[in-house]
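Step one of this worksheet: look at the structure below.
Only one protein chain is missing from this complex, and each of the others stays in its spot.
As written, the chains take the letters A and B, and residue 1 is the first residue of each chain.
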Amino acid sequence: MVLSAALALPAMVGALLVVFGSALGARPSRWVAGAAAVGSAGLLWAGLVRGEVVDVLWVPDLGLRFALRADGYSVPFVLLTSLVLILVVAHTAYEVPSGGSAGGYLGCVLLVGSGALTAFLAGDMVLFFLAFEVVLIPMWVLIGRWGDPHDLAARRDAASRFLLYTAVGSTLMLVGILLLAHRRGSTGFAVDAVQGTGPRAVLIVLLLVLGLAIKLPVFPLHTWLPAAHTIAPTGGSVLLAAVLLKLGSYGLIRLPVLSAPEAFAVIAPWLGLAGGVGVVWGGLVCLAESDLKRLIAYSSVAHMGFVALAVSTGSQLGIQAAIYSSIAHGLIASLLFILVGGLKHRWGSASLTVAREPLREVSPRLGAILVLGLTASMGLPGLAGFWGELLTLVAAWSPAPGRPRSVFVASAIIAAVGAALAAAYVVRVLRLVWLGDAVAGQRGRPIVRVDIRGVEWAVTAVLVAGIVWLGVYPYVLLDLTVVAPAGPAVAP
Amino acid sequence: MNSAVLSLLPAAVAGVGALLVLLVDLVMPRSQLWQRPLGVVILLAATATVPVAWTIGWFAHTDRSGLPEILASIGVPSPARVLQVVALLGAAAALILLGHEHREAPGGLSVAVALVLVSAAGAASAAASVDVISLVVSLEVATLPAVALVALRGRRGAVHASLSLLMTSLVSFAVTVLGAALYLAANSSVVLSAELVGAGLDARTTRPALLLGTVLLVVGMAFKLSLVPFHAWTPQAYREGDLGVVALLVTTSKAAGVGGILAVLRPFIDPPAPFVLAERGLVLALAVLAVASMLIGAVGALRQTRPLGLLAWSTIGQAGWVLLPLTALTDAGRAAAVGYSLAYALATLVLLAVLRRGRALPGQHLSDGPEPAFSGFLGYVRRDRIGGAALVFALLVLAGLPPGVYGLLVKVGVLAALTAEGLWVLAVIAVVGVVLGIAAYARWLAAALGRVPERGAEAAAAGRTAYGALLVLGAGCLLLIVLSVWPALVAPFLH
Partner (left out) sequence: MIARLLIVLPVLAAAAAMALRRNDIGVRAACVGTGLVMAVLAFVGMVAGLGRAPEVVSTISGVTLPDLRMPWLLWTSPAIGVVTFVVAGVAAVIQAYAAWYLATDDRYATFAATMSLFTAAMLLVVQSADLTLTLIGWEVMGWCSFLLIGHWSRTEVARRAAAKALLVTRAADVGFVLGLVGLAVGARSTGLADVLAYWTSPEAPVNARALALSLVVVGVLGKSAQFPFHDWLPDAMAGPTPASALIHAATMVAAGTVVLWALYPAFVLAEPARWLLGVSASITMLGAALLAFAQSDLKRLLAYSTVSQVALMLGAIAAVPAQVGPDAGLFHLLSHALFKALLFLVIGWLAVVVGSTAASAMRGSARADWVSRVALFVGLAALAGVPLFVGGVSKELVVEGAFEGAVSPSGPGVVVLVVILLTVVVTAAYSTRAFIVVTTHRPGGAPTRRTMPWSVATVLAVLTVATTLGGVLALTGAFVLPSSSWVWLAISVLLITVGVSVAWRAGLRGDPAEELAGRFIPYADRGLGVDRLYTDLVARPVLAAAAVARFLDTEVIDAYVRATAFTARLTGTGVVRAHRGERPAVGTALVALGVLVVGIVGVMTWS
């Protein structure tokens, strides 16, 4: 009951805000949305602490149950989503993107959050898919309506690209889920894994992996991501990075890896290789990209490459690494997108080709947080990104039995090279933005000497605290994921 | 009394109602006010008889004395009842949405209303048919009024469209009759019975005729459903018919088609013994029709700039979706097909009602001029909250995206029926259909959710409240919401 309420609260409030938000005004909508987000988080916490499980038959024809439950794998994602939701709502106090009322914007944000939370808590595969789809339309509206106001065509392109690309992925996943459910005789997650590597089992896994790889995204299925990230408003980018991509990693773990491990092993080497290549690819593009927001988006592609590699190893360590990487990326990318959004707000664009006064001189605090975010992104120890990357490499070096070790070691080496590229693009950005390697010729508009403060400062401070905490104190997350059942979840 | 006979009760009510309307018209030929309410009341009454007939039929199920033995073995399955309800209530909605120009048409409103009632009667009877002859006849009764209704608008384009519709109807009638003849020749009976079909397929001599007959019957139904390549009439008819006629086409005439196909396929879906050999050919034929419709309809819809064009082409695509689960030839597939038809009919009705509200920019009403393009719907959600919300919701049901959960659930049902029978290739192709469909609906959706244009907003806001449209819209949305939250409500009736 508590869990259902925790999901219904943001959904209801979100829907109401979408419909009546414009009448409400910015400040009241923010308070309402904030109350919903915080209330939902509180209810979730209560539900998780009580270990609540919901299980109601919903669609008898499909055997679909409205089943909610949490285990060690889902809890990190649930908490991340709750936190990010609150932060995104709070961030509107700093900036409400242009394009519509604040209420509508916050409503869409809450709907995205509610859908994602449902997906992470779902105990039924089809329910997972449904929740996966719930996120689509609000996010599409966020991008298409509240996206970058400068370029209508780009906004339209990014929004529809996001919608259609993701729909391809999720529907492929649905076909996989249905085949899997038919094979297992139930749509629940908590059923024995499919054994064997027959062609049908491989087909199931292929569909699932393809679908989720689009969501993650894995190279070369990633081209929706940079467009969406670049155009989306700050909050939308944050939700994309911290929540939507995580649906991909969570789904990969929950569906192919745990539900059909043997068949997954057949295509895992390809996924691992794609992950490794993605790390390098993302890093390379980041070295040449001239838009800061787009650059951060491509760095997400690189990070998700690590997740794909970790998942593909199929070992418990790999799963833990994938979860760690995902959560870390959620925090880091959120921070970076908020910072870059703030910079775009101040600069009027996020282009790196415009010479500007170095942040280190102009806004030292903003500069310092940017440095922290970027170094976390390149996997510096003491910050969240490190553990995920390290554990991924370890997992890839010793994949689960039955997988070709050479392929995984090769992928690990590729990924490690990609991590070095991360340092290169981080240094590039820092030199351009923070240290002020001004490009000769163009001059940006006179800098607004506004350092980070107020709500923006508070939001980033929370994220910084999370990044540092995960960096220096990795136990909580590692313990949480280590006690999770190796097989299916706990519910009936 | 037998259930098969009882199930004709709704059709009878509607048919008698049509006569009643014409009779009353004789009495007071001038008035244009009573026809619609009377028609709606008759249709509601007919709808009310569906559960009555059902209940009585259910109680009387064991009593089959006095009937030919073969007829007695056939019960009308409950999906047919659902289709009857769709046909009758859809016809009621069509009456409500019928444009005012029918007042000026030859014969006035009375003829139009009578035609709608006749069509509903035909559809209700088609869904309940258990033999080929009554099926063929009731199908024609269900569809020919639509031809007349399109023609009644009297415009040049409308005449063209009705001619096209008539041509294809006639050809389809010919094909259906040919199929029926072959069927009769092979089975020496007109009854659509599993035992007879099984026996017919077992005998080498009768098998080709029987199979070809079945396929031709399916083709005949394909016209009513506007399946590719029998769809050519659809865009014209939708463009030229008024909203009420379109509503009739998407509900009553669709229900007739689906009911017909279910009747023809019933022997294969509930067979006494499996006949694998025959199924393969049939499945392939169905699959070709379904996939072609789904994809071609969707890509056609992709290029439309006006709502009715979109609805016409999306009808073709959605018809593919309705047929698709039937390729599984299972009870689950049938349930999925009927569920899908239900979602489709409801959502399209809501969209038609939104169009009838006529709040699109630049303030034109549909009857006055050309229908507005999508750009006329810019910022529609902001300008017309009720209509906007309904528009978005209905489009999402059609696209199969939450919050149009029922639309998504029926899509899942279709795919589940396919995957359960190992038809995963079709399921994967359907993924393309899903995405194309979303892309097509997204354009209207994007306009409606977009920013309000600077000019013209206040002009459109002045639109007159069409209470009938509001009623259809409200009822449709309510049903869709209820079904989204509680899909188990109709689930038992789909099997």
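The working rule: contacts are C-beta pairs under 8 Å (C-beta built on N, C-alpha and C of every residue); 3 or more make two chains touch, one makes a residue touch a chain.
Just so we're clear, the structure is a prediction, and the values are computed from it rather than from any experiment.
J.: Who touches the missing chain here, B:A80, B:V113, B:L225 or B:L289?
T.: B:L289
J.: Which of these touches the unseen chain: B:V171, B:I386 or B:L470?
T.: Touches the omitted chain: B:V171.
J.: Touch as defined at the start, partner being the missing chain; which of B:Y183, B:W233 or B:Y406 qualifies?
T.: Hidden-chain contact among the options goes to B:W233.
J.: Looking at the whole complex, which of A:S4, A:T197, A:S349 or A:S398 touches the chain that is not displayed?
T.: Here the residue in touch with the unshown chain is A:S398.
J.: List every residue of subunit A that touches the chain not included in the displayed model.
T.: 161, 164-165, 220, 223-224, 281, 284-289, 315-317, 320, 358, 360-361, 375, 379-382, 386, 390-391, 393-395, 397-398, 412-413, 416-417, 419-421, 423-424, 427, 431, 435-437, 473-475, 478-479, 482
J.: For subunit B, which positions touch the chain that isn't shown here?
T.: 157, 160-161, 163-164, 167-168, 171-172, 175, 207-208, 211-212, 214-216, 218-219, 222-223, 228-233, 235-236, 277-278, 280-282, 284-285, 288-289, 296, 299-304, 313, 436, 439
The rule is simple: only the chains that are shown with their structure count from here on.
J.: Taking the mean of the C-alpha atoms as each chain's centre, how many Å separate subunit A from subunit B?
T.: Computed from C-alpha means, the inter-chain centre distance equals 42 Å.
J.: Hey, which residues of subunit A end up touching subunit B in the complex?
T.: Residues of subunit A touching subunit B: 15, 19, 22, 57-62, 64, 99-100, 115, 126, 129-130, 133-134, 136-137, 140-141, 144-145, 156, 159-160, 163-164, 167-168, 171-172, 174-175, 178-179, 181-182, 203, 207.
J.: Quick one: in the complex, what on subunit B touches subunit A?
T.: Its residues touching subunit A are 332, 335-336, 339, 382, 385, 389, 396, 401-403, 405, 408-409, 412-413, 415-416, 419-420, 424, 427-428, 430-431, 434-435, 438-439, 442, 446, 449-451, 487-488, 491, 494.
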